[in-house]
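Inspection log for the structure reproduced underneath, given as structure tokens.
Note that one protein chain is taken out, while the other chains of the complex remain in position.
Note that the chains take the letters A and B in the order they are written out, and that residue 1 is the start of every chain.
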Amino acid sequence: MIFLEGVTKVYNEGLENEIRAVRELALEIEGDKTTVLQGPSGSGKTTLLTLIGCLARPTSGRIGIEGEVVSGLPERFMTEVRRKTFGFVFQRLNLIRGLTAIENVMLPAYPLGLDHGRLHERATDLLDMLDIPNRAGTKIEHLSGGEAQRVAIARALVNDPRIVIADEPTANLDSSLTKQFLRIIERLREERRTVLLASHDPRICGADIVDRVVTMEDGTISEGGVVEGSV
Amino acid sequence: MRCWIERQRYLIDFTFSSLMRRRARNLMLFAVYALVVFLLGSVMLFSHAIRQEAALLLAGAPEVMVQRLVMGRHDLVPASYLETLKRFRGVQEAEGRLWGYLFDPASDANYTLMVPSARDREHRLEAGETIIGQGVASARGVDVGETLLLRSPAGEFLKLDVNDLLSSDSQIVSADLILLSEADFRRFFRLPDGVFTDLALRVSNPREINTIIEKAARTMLDARFITRRDVLSTYESVFSWREGLLLALLGTSIMAFAIFAFDKASGLSSDERREIGILKAIGWETRDVMAMKLWEGALVSLSAFVVGFLLAYAHVFLFSAGLLDPVLKGWAVIFPRFTLVPRIDGLQIATLAFFTIVPYTAATMVPIWRAATTDPDMVMR
Partner (left out) sequence: MIFHTPIMAMLLASGLSSATIVWAAGFGIRVLRHWDIESGSARQLAMERRTHLVSTALVWMMVLELASLLLFVFNADRMSVMFAGSMCAVGTLNANPFGFPALMMKTAVFFGATLWLLVHRVDLKGRDYPLTRPKYGLLIAMAPLALAAAGLQLTYFLGLHADVITSCCSRLFTAEAGSIEAELAAIDPGPALLLLFGGLAVVLGLAILTRRFERAVAVYALAAALFFVADIAATVSAISPYVYEHPHHHCPFCILKPEFSHVGYVIYLPLIAGTAFGLAAGLLPQRPPPASMKTELPRIARRYVAISAGLFAASALVALVAIARSGLVLL
């Protein structure tokens, strides 16, 4: 499904504050499964998600997604792959303030130029599915944390992605909201979507919906860091 | 194609809401933009209208005017010149013209007194009658049917009945005009019979004008010949030049505006930068973001242009360009008040757009690009 070979990502290349966030990393991620990346902060989890999610190009190495090598693609086509394949739930949610919930959900589909009525319908269905139907017209800044996260999830799903990526999704959630989040992940799994989470939250790493846990350290997979099933 | 249109619709939609969300900042930009359009637009509309007035004035003028020079100065022309001129082949008609200026202390203005041409049936006048321009009418507070009293340079008074007012399709030409009969004119200025201010020639074939002038100049050594073309191109170049000079000076304001626009466009708040990062992360391409930003520029430009242009229009044609006329008109101080007749043309609008929209776009393009190439992975950090 997803493979990485010898992937290295260097930030601030050639400068004094050069950082090797990911180094010589090799990994394979199976489709239709839920995989969790865990590890201390600074271990490269987020950078790895960035590379897999086509948000940035690796400095060297190859990344393939669904049989296609994406690491050498120009930005334009990386964006295309990203838009078609991935849905993102960011740690800081990154919803746009001043817009309503449904506008935020529809945003990723704007450049596709879909029919407005159908897009609106699809966004409404997603908000329904995530149990926040009556908040569609509410501005983001008036939503509670849990509601906002569900809007972010709806936004991630609007282009019907095969792979959903979430970075520290439960960092700011209490346990009941965390449970709710896990139920959503379970549903995504039932819909045969691949889910990739980065988290050091034991409530996530230990959840039974997790198929695989990958532990990272210093920008690479630590020794024996791949465990099948939850930990 | 439909998809492309839908995409642009979404982008405009988003742009509009984004403009609204940063209302204060954009209003500021809009105000400055509109002000620049207003300033430049006023200069252009005004000088264009004046040039058109001059052209209109000349359109009715004869092909050739003949003046007599004495010691290099314009002098009265004896009627004998008329006979000489009429003998040249190609001269269709020669006519003596009578006109002069009068400074009127009562209204503190200069009037042009003129005897209408014999061919001008519409303005035929008997002794004691007059037709006056709108400017004179309002300066002196007289209307049709009332009496206009003029004091001659010799101190005598002339009483004239106002028959009619001149139509106003060219006010600058007619505003200060007082038409009167030949008898009244000669009496008023104590002008003997048989002399004229200058002569007007009509030529049957305009291509022969130069030949006729050459021939005539050889026999009439003290005459000066002025063709309509000469006058028109002098007017054209004088006014164009003044307008251009003023615009060149205003160039500094365009410069300042461009710098202002550049500054506004590059000073993205961290909020805005983040917003662009988000858009890119969730699947917008660089060119989508650029298109969105260019739409933003287009919306601001278009609205500021329309508003600025309308204001300039009102300023020039409804309020007689109060801010500009000392500069561009020059003689206006001693002229009676007049309003310009509205005239706009495509070339003017296109030129104005060149001077405002082009510098704006040029100044904002690099900042827009910088913003649009924000790395999408910034939202993960």
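Here is the rule we go by: a residue touches a chain if its C-beta (ideal position, glycine included) is under 8 Å from a C-beta of that chain, and two chains touch if they have at least 3 such contacts.
Because the structure is predicted, anything quoted here is derived from the model rather than measured.
K.L.:
Just one of A:Pro74, A:Gly117, A:Gly137 or A:Gly224 touches the chain that is missing; which is it?
P.N.:
Among A:Pro74, A:Gly117, A:Gly137 or A:Gly224, only A:Pro74 touches the chain that is not shown.
K.L.:
If the hidden chain were put back, which of B:Leu102, B:Met365 or B:Met378 would touch it?
P.N.:
That would be B:Met365, which touches the missing chain.
K.L.:
From the list B:Thr219, B:Ser240 or B:Ser269, which touches the chain that is not on show?
P.N.:
Checking each option in B:Thr219, B:Ser240 or B:Ser269, the one touching the absent chain turns out to be B:Ser240.
K.L.:
On chain A, what residues meet the omitted chain?
P.N.:
Touching the missing chain: residues 13-14, 57-60, 71-77.
K.L.:
Kindly note down the residues of chain B that lie in touch with the hidden chain.
P.N.:
Residues in contact with the chain left out: 44, 47, 55, 229, 232-234, 236-237, 240-241, 243-245, 247-248, 286-287, 290, 294, 346-347, 350-351, 354-355, 358-359, 361-362, 365-366, 369, 372-373.
Keep in mind that, in the parts below, only the chains that are shown with their structure count from here on.
K.L.:
Measure off the straight-line distance from the CA centroid of chain A to the CA centroid of chain B, and report it in whole Å.
P.N.:
63
K.L.:
Considering the complex alone, what residue numbers of chain A touch chain B?
P.N.:
46, 49-50, 55-56, 75-76, 79-80, 82-83, 88, 90-92, 94-96, 98-99, 103, 107-116, 155, 159, 167
K.L.:
Which residues of chain B touch chain A in the complex?
P.N.:
By the definition above, chain B touches chain A via 2-11, 14, 17, 21, 274-275, 277-288, 375-377, 379-381.
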